[in-house]
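This view holds just a subset of the chains, kept in their places.
Labels for the chains are A, B and C, by order of writing; each one numbers its residues from 1.
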Amino acid sequence: TSNEPKDEGSDDKEQQVADDKPGKKVTIGFAGPQADHGWLNAINDQAKKRAEKYSDVTLEATEGSNDTAAQIGQVETLINKKVDVLVVLPADGKALTQVGLKAMKAGIPVVNLDRVFATPQAYRCWIGGDNYGMGLSAGHYIGEKLKDKKNARVVELAGLDNLELTKQRSKGFDDALKNYSNIEKVARQAADFTVESGQSKMSQLLQAQKNFDALWNHDDDQGVGALRAIKQAGRDDFLMVGGAGALSAFQAIEADNSVLKATVLYPPTMAASAIDLARALGQSKGVSGMAEFEIPSFVTCYSAVVDKDNVDQYMSTGFK
Amino acid sequence: MAPEPPLLTMSGITKSFPGVRALDGVDLQVQAGEVHCLLGQNGAGKSTLIKVLAGAHQPDGGEITWRGERTALKSPIAAMRLGVATIYQELDLVEHLSVAENVHLGHEPTTAGFVVRARDAKASTAALLKRLGHGEIDPGRLVGELSAAQQQIVSMARALSHEVRLIVMDEPSAALDPDEVDNLFRIVGDLTADGVAVVYISHRLEEIRRIGDRVTVLKDGRAVAGGLPAKDTPTKDLVALMTGRNLEYVFPDRPTGPPAAEPVLTVRGLTRHGEFEPLDLDLRPGEIVGLAGLVGSGRSEILETIYGARKASAGQVSVGGETLRPGSVRAAVRAGLGLAPEERKAQALLMLESVTRNVSVSTMSRFSRGGWVDRGAELRAARAATRELSLRPDQPHVPVRTLSGGNQQKAVLARWLLRGCRVLLLDEPTRGVDVGARAELYAVIRRLADDGLAVLLVSSEVPEVLGLADRVLVLREGRVVHRAPARDLDEHRVLDLVLEGSPAS
Amino acid sequence: MTQPAPAAEAAAHKTAPADGGSPWRATLARADVRTLSLLGVLAALILIGGVTQPDSFLDTDNLQLILTQASVIGVVTVGMTFVIISGGIDLSVGAIVALASVWATTVATQEYGFAGILFTAVVVGMGCGLVNGLLIAYGGMVPFIATLAMLASGRGLALQITDGKTQMVTVDGVLRLGERDSYVLGIPPLVLVFAAVTVVGWLLLNRTTFGRRSVAVGGNAEAARLAGIDVRRQRLYLYLLSGLCCGIAAFLLIVLAGSGQNTNGNLYELDAIAAAIIGGTLLSGGRGTIVGSVLGVLIFTTITNIFALNNLETATQQIAKGAIIVAAVLVQRRTANNH
């Protein structure tokens, strides 16, 4: 039940700050969902690259499952292996709460990445994106662009509907649109984060809605398919906003030759930050740039909107 | 004997299946133009031998000589190329293909090697069927829609669709009517006249007498006699060779006088449109009633309708005064009916299961309390039933599929014996069953009747019906054309009735 | 798997010859009952679509769309139909489509342009089919397990190749094929390919020795062997054919999506088997038609299309899909039995 950081080091008069210099050896266990998708793959890449950067970090990465029972097993495997710190990106946050608690009880601090556990007792530190905020950002961006247009029509291409995060994104989007009385959301269909489903669902949306002014697509991976469908239908009479921040989306925004005008970030770099946090936890140090001795317990990444004006700045973070 | 070398010589052929030595050094010699009969009990190895000859099984040892030259029959194709065609015992047709497609399967007439010339195939099939005296079978029909007899004809057409020098027929007459058998023998005659040799397998000795030239007898995978003259070897000797015993091929005695008891089974006005016309029937305990008729005359349908396996269009069936719910097998079984169906493998047996479980399947609840099976009691009871019928081998745990045909039939009978049923419906109980087992089955059936069972018997073998039954109903196209005590009928009269259908009364 | 109610099946059979007359007509009638009932279901769906969305549903664009959407899974289903008819099953079709589509869109492959992509997709598909066929025909493995293993390995390999990344197609010729300018008389090229595969499949099944032998192997493998058919080789060819269809489908998907991704072809195995069975193919082998399977695919695609046009929620879509399948099959059975 101890939520406290480990005793060692807390005696020190001055809290050390983790930096690039090698310190105490730390084994970090990493468990994520099945990396069969661009963003999730980027998460894995970011985590691994960051871990490789530190000579004092060993990464035990059990890779991927989307099945709750299977992922619980993988985290338990890591607990049994007695890693020093755990970084867990659950397929479903609430469903992995129990195992997070178990790890904490076993004295292994948990960095909960992105999909949040049901109780703060199950993690030492949470870092992740803001799905609701992502929807809000997208809604506000579109709202501002269309605010002068009468009876504006908006279409939403959502992600995998049986994930809670999809519902949060849609909720944020709807809430933002409420600020704009001239805008109506006329259709919403859910794809499943794959190019194939994006192409298929988008072509049907285009068929169903012969005219609309803006489209929000939750995910840039399925956006590849959606853009393809838009091209195939020969439509260019609306503006499209993407989600997540794939390199291909940034490039398209920069080139400005398609309907895609902006994308809302959901930065996979949070995985690298998670590794930093885990290392610091393992070495009982703080993080630089903050006055606090302790590592924060909650870090929410901002969902910035990237459009033609600021795309250069983000280009390097785009994932393939 | 002809001076030229024999068409086919097989010598010292051995073949083992895991745990079974099916052939143990068999010799067989066949001359061109002769009808060479193979005799033997169920499981003697006849089918295995001809499958070796057809290239379907590879022998473990032995030599095959074809027209004086040694050959190896590596595959069915190799045998077909030599001119060996086979009509297998288990019908080897594909239900969802048409007659023409089945006849030409594996050697279709083609353009460019793969496009089937369907028209040619149909035309040549039609010609073959005509030659077989069955021009009425449409080459375009699916084989699954044909009756068993018609399927047998298709198998034959298929065999004849090759250039043949030797044609093997494994129990071809089992599913045929008397006049069909005559037709078959006419074809065999034509073939031998053209110098084609025929290897003929049958359990019916009278057929072998009629068309056979020479006989080879197999017993336990060995040829115990080869090249016996088919016409003159005494039946007693043949049976002794086959069974190793001296067996009287006779029917058991009938009880004197008709049974006095009340009818146990009463059928009134039972009808199924398009299959059979209203039928009335009374069956008393201790009585065996036979249904005679041609294949396709609706006898199986009558049995299955009485049994509730098919739903009657009209009429009713009562057992011991209680009317049965139509179309319910369970009601029939509960009332004390038992059916040994025509197609043992398809309709009666659980092939992967043990003898015991096959025997006890209809009686399970008797050996169980709250669904829990008392396996000891089950085994004892099933064993008692199989022993009473002298089912062999006496090993209750062997899978039923390893039994010979006659013993499989006994397993089905044992099922109803164990159940203690009051009326037994037997559909072709001796089809494919060897002489020895047949005599035993006859004795068993009569004994069951003597013990108070009522038996309704369907058989395509008229002598069997006449020999075993007390009373006979003759059917023609679904209609009873004659009823009489068996002793008032003879084979000739029954055949006339069956074929011509003289008025019933 | 046994099919329940064989009695009803048999009944459906019995009737055919009974209405006498020309046996050719009888055969036609038999095929017709089944096909007509499928066409009836499709017509009912079209009616529903037309009534609920009169503007967008019966539009040329939408018909093109439905057919295009049906193309990829349709080609897979043609191959699957052969495999099921022969008494087998192929669970690996989705994985093969994925693997072929990513292998054909690697940077190295794309250097060879259009031909390189097409060739690679087809060869990879057939390669996987070959492995399936060898394991089943010569290794004696149960088709379910052998192709399940291929499913796992194929998806793994696809992930390995892409490293989870979407591979964009840069070859213009391939991209253009998926766009409106390439339509031939208003028909998208993908649909033409689907039509061609259907016709070839139909001819292969109904007019060639290959088709006869496939039916024979599925209907009665022992009879086929005794008739001199090399059953093993036939089985090998059948999985090879299914692999080939997957390769073609992968190419179509590349054209459609302008990319290759390791998640492609997700659950195609279930969709293709379901379409074939709805279309009248017996899961136990020995019977099936290409026309039925294609109608099965069109029925499923049309359902999805109507749902999307009516903007149904995902949950409602799924619930309704199950209900429609049940309704369609029960209606179909009733029609078939009444004839």
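As a working rule, a residue touches a chain if its C-beta (ideal position, glycine included) is under 8 Å from a C-beta of that chain, and two chains touch if they have at least 3 such contacts.
All figures in this text were calculated on a predicted structure; none of them were measured in a lab.
*Asks:* Give the stoichiometry of the complete complex as a formula in the chain labels shown, bearing in mind that each kind of chain is drawn only once.
*Replies:* Formula for all protein chains in this file: A x1, B x1, C x2.
Basically, only the chains that are shown with their structure count from here on.
*Asks:* Report the topology of the inter-chain touch graph, choosing from line, ring, star, complete and other.
*Replies:* Graph shape, chains as nodes and touching pairs as edges: a line.
*Asks:* Using CA atom averages as chain centres, what separation in Å is found between chain B and chain C?
*Replies:* 43
*Asks:* How far is the middle of chain A from the middle of chain B, if each middle is the mean of its Cα atoms, in Å?
*Replies:* That gives a centre separation of 73 Å.
*Asks:* Nearest whole angstrom, what separates the Cα centre of chain A from the Cα centre of chain C?
*Replies:* 36
*Asks:* Residues of chain C that contact two or more other chains, please.
*Replies:* Chain C, residues with two or more chain partners: not present.
*Asks:* Where in chain B do residues touch two or more of the other chains?
*Replies:* none
*Asks:* Which positions of chain C touch chain A when the two form their complex?
*Replies:* Touching chain A: residues 53, 55-56, 59, 61-62, 65, 68-69, 159, 163-166, 168, 178-180, 253, 256-259, 261-266, 304-305, 308-311, 313-315 of chain C.
*Asks:* Tell me, which parts of chain B touch chain C in their complex?
*Replies:* Residue list for chain B touching chain C: 54, 56, 75-77, 80, 86, 88, 90, 92-98, 101, 105-108, 110, 114-116, 118, 138, 140-142, 144-145, 158, 274.
*Asks:* Quick one: which bits of chain C touch chain B in the complex? Just the residue numbers, please.
*Replies:* For chain C paired with chain B, touching residues are 13-14, 16-18, 23-24, 26-27, 207-210, 212-213, 215-216, 219-220, 222-229, 286-287.
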